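The structure under discussion appears below in the form of structure tokens.
A single protein chain has been omitted from the complex, and every remaining protein chain is retained in its original position.
Chain IDs A, B and C follow the sequence of writing; residue 1 opens each chain.
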Amino acid sequence: METLYTVLQSLSEWLLGVIAWLIDWTRLGFLSGIADWVETEPVVTFLTTLLVAAIYFITLFMFGLCFIWMERKFMGRFMDRRGTQVGVLGFFQNFADGIKTMLKEHIIPKAADKGLFEMASFAIIATSAMLLGCIPLSPQFYVINVDLALLLGIAIFSFAPFGILIGGWSSNNKFSLIGGMRAAAQLIALEIPILMVVVSVVVMTGSLSFIGIVGWQQDNIWLAFPLFIGLITFFVAAIGESERVPFDLPEAEAELVEGWQTEYGGFRWGLIMLSDYLRAYIMCALVTMLFLGGWDGPDFVWAEIWYLAKTFIVFFFFIWVRVAMVRIRTDQILTLGWRRLLPLSIVNLLIAIALKTAEVF
Amino acid sequence: MSEEMWINMGPQHPMTHGLWNLRVRVDGETMTAAEPIVGYLHRGWEKMVENRTYPQIIPLADRLCYGSSFTWSHLYCLAAERVFNIEVPERAQYIRTACIEMQRISSHLMWLAAVGTDLGSYTILLYGMRERELFLDLMVELCGARMTYNYVRIGGVRNDTPPDFERNVTRVLDTFEPRIRDLEALCDECETFRMRTIDIGKINAADAMNLGLTGPSMRASGIDLDLRRHDPYEIYDELDFDVCTHTDGDCYARYRVRMDEMRESVKIIRQCLEKMPKGPTRVKVPRCPPKGTAVARVEDPRGESLMYMVSDGTDKPYRLKVRSPNYVNLSASPAMLLGNKISDVPAIMGVLDMCIGETDR
Amino acid sequence: MKVIIYDKPDKSEEEVAKAIQSKFPGTVEIVKITPRNIIMKVKREGFLDVCMYMKDEVSFEHNSCVTPVDYLDHFTVVYHISSYANHLMAEVLVDLPRDDPTVDSITPLWGGANWHEREAFDLMGVIFKGHPDLRRIMLPEEYQFHPLRKDFQVGRRV
Partner (left out) sequence: MRIEDMRYTKADHLRATGYIFKSMKVTFKNLVRATVNRPCTILYPWEKLVYPDNYRGRPGIVLDKCIACARCVKICPNQCIEMVPIETPELGKVKRPQINVARCMMCGYCAEECPTNAMMVTPEFELAAYNRADMMFDPIKLQHPHKPGYEVNYSFALISEMKGGAAKTYAKNDPEMHDTIVLDGVKCISCQRCAKTCPTGSIEMAETGELNPKTKKPIKWPKFDNAKCVVCEQCVEVCPKDALSIKEVL
């Protein structure tokens, strides 16, 4: 089966072959060793991985931008206004914003802990970008396909609160400190229901890799039907994990200015903003992958299209919830996480186990 | 975070509508002390008007509050008419009453919009502003400006209503009445809004009365008192309306009182249009009033506003004192804030309907 | 849940005025009675007692406003005190000499007077004895003048 990796491998093999031939053509004796080395397996693998990562990242980066654009336009229409107006249907607003944030001065507060302050933003952005690699677009289009991809993704995902906490702390600002604390408390409270729901999915499918999970759903049934409670729980927790209204407590701009990102400005802030949307994308992707059958769909278009369409639909629900609700309070989020979502996820797990034990699927 | 810390919310802070400062001492996220600080927008209004002639003060009185400028210029004219000792033509009184109620609706809508942003829902902001636009358009048609009307004159109103004014008002009211339901669906019937407002910022009747709370904030604590009925001015004693009260004394109660007041205002405007007689709208006023003092108080959208005027027989007032309802409501805010979470600050202060223009004068 | 309804006045203006007048014959002088309004002059020595009586016995629940007025030869502090139950507002005038503008604070009686008295102190320089927190409120702390006094020279802007 032709995957992104194999296509790019042959491409890089050909490229490196051309380079080796060029080196040979110069007939410089001392370069012949390099020509041989260029064509060896590790170099090919290295270049292929680089290309795969670059292409994958750029693709998903564009989808991240699409998410921002979609949120802006849909929120506009939900609120009886137009949304952005820059360029074709307002799509170039993202680029305008990107250029603007890039051109801004990078300011570090005098009293901040400089090293941690910088590190925190990179930790958040890097983990978000890493997460992209864990999630395949289709059986062909992916970066890595390890057996424990789901576990890896969740693990990387839960690294972000750490960065947020450090960022909030090192800014040396009371608002960002409170915001960081809230982020940590909230993400931990919602992490556990998410994991419980994931366990139920794993119980049903018996696989920890996304391709395996989706394959099981293709063979049997979309998990949204048997595990409906799990879907709802996961959806609510996913909104909380990606820090969107009504759970955007860490950056509640009414009381905490901008929460833990108060002191970040310029390109750092732009990247944090982007990473917010990347995390939202990842959450939508997980919902799609775990419950909505991933790239499962009629065969007349590519599997990737099915997958992305589902992801966008899930994100539409994210936006819809956002416009219809107000932000809730920290203690209420914790109550929701520990006292509502956790029991629900346990019920969901029991249902999964029961279904599996009864051998319905 | 183990120690209590003081947080300055303001003068530049998203929660403060205007330029004021709220210092709160927080223990974790719970407030243990609060101190509002005002004076950043002090323009010396009371000194300024001592150097203006009587008609020149009307546009300045408009600018006391951007949200409800009509009530302030009307209050000024009411006080001045008592100093001048003149009667206002009946038609002018009806026009004034209708305009005051329209102003009350638009002020309440703007308040709702601000509460929406404070709580994190921009939908409420935009819906509120959209409804408010209906009334602003009416006012533009009537007096040529959207917010600072300069329409009331000592001894009447500036001009008569335009020819199809009554039809337009009726049409707007017919459009607006069902749309209150939309706003309520976004607020009342949304569980998160109730979570954020019910049992937040409680104040009981005795405290509310002692601390000088007036207007909707007081009525929400179970005190059935409205200056429109209690100390009627203009033609309120001929109209039939209810005083909206609520008994809980929390943010939700204050919110409910305001929403009900909008409905009552619609009723009042309809009655005014029905009963409006023909006749002159303005009387000619002498330049200099007789010596004396006068006091006028009206029910502003925010509470009891009062003007005390001392005239020394010249064409400029000797002393003009403004009692701003918000000034006192703000001084009572620590009683509501204490014991609540820091996330409740925007809810409590937003529901109080802050307007710094009139507070600092 | 209890709602306190003030739909009909309990006492008329004359009754209220008479009650206060007869209780403090020396200190209170009723100047004028108009519908829903009583104007009375009170000597500053007995002012706090009058206020206490008004609050406790004649149900004046609410202090609307505290207005100091500078009449060049003396200050007059005007207290607008409303009675919800009687549907009226009393205008209590207290004359203070210009060189000693001191009067008893009514903040312990009506908490709503707190900021009004601070403002009166700030802008007019009237000192309220017994006020819990008499600081400047509008102007910066270090200002030495009280701008609403009539002898204050306003800087002319050209």
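Keep this in mind: contacts are C-beta pairs under 8 Å (C-beta built on N, C-alpha and C of every residue); 3 or more make two chains touch, one makes a residue touch a chain.
Bear in mind the structure is a predicted one, so any value in this text is a computation, not a measurement.
**Student:** Wait, the hidden chain, what does it touch out of the ones we have here?
**Tutor:** Looking at the entire complex, the absent chain's contacts are A, B, C.
**Student:** Just to verify: which one of C:F60, C:Y84 or C:W115 makes contact with the chain not shown?
**Tutor:** C:Y84
**Student:** Which listed residue, B:E4, B:E191 or B:D312, touches the chain dropped from view?
**Tutor:** Once the missing chain is taken into account, the touching residue is B:E191.
**Student:** On chain A, what residues meet the omitted chain?
**Tutor:** Interface with the chain not displayed, on the chain A side: 74, 76-82, 85, 320-321, 323-325.
**Student:** Give me the chain B residues in contact with the hidden chain, please.
**Tutor:** Here the touching residues of chain B are 52, 55-60, 62-63, 86-87, 89, 123, 130, 133, 140-141, 143-145, 148, 150, 155-156, 158-160, 162, 182, 184-186, 188-192, 194, 222, 244-248, 253, 256, 259-260, 279-287.
**Student:** Name every residue on chain C in touch with the hidden partner chain.
**Tutor:** Contact residues on chain C toward the absent chain are 1-7, 10, 59, 84-85.
We take it that only the chains that are shown with their structure count from here on.
**Student:** Any idea which chain sits dead centre by C-alpha averages?
**Tutor:** Looking at where each chain's C-alpha mean falls, the closest to the middle is B.
**Student:** Can you check how far apart chain B and chain C are, centre to centre, with Cα atoms defining each centre and the answer in Å?
**Tutor:** The separation of the two C-alpha centroids amounts to 24 Å.
**Student:** What's the distance between the Cα centroids of chain A and chain C, rounded to whole Å?
**Tutor:** Taking the average C-alpha coordinate of chain A and of chain C, the gap between them is 64 Å.
**Student:** Which positions in chain B are in touch with at least two other chains?
**Tutor:** Not one residue in chain B touches at least two other chains.
**Student:** Could you list the positions in chain A whose residues touch two or more of the other chains?
**Tutor:** none
**Student:** Spell out the part of chain C that touches chain B in their complex, as residue ranges.
**Tutor:** Residues in contact with chain B: 1-7, 36-37, 61-65, 67, 69-70, 78, 80, 82, 84, 87, 89, 91, 110-116, 119, 123, 137-139, 147-148, 154.
**Student:** So in the complex, the part of chain A that touches chain B is made up of which residues?
**Tutor:** Contacts found on chain A: 75, 78-81, 174-175, 177-178, 181, 245-246, 248-249, 252-255, 257, 323-332.
**Student:** Please name which positions on chain B make contact with chain A in the complex.
**Tutor:** So the residues of chain B touching chain A come out as 1, 5, 7, 9, 13-15, 26, 29, 116-124, 126-127, 130, 186, 190, 192-193, 195-196, 341-346, 350.
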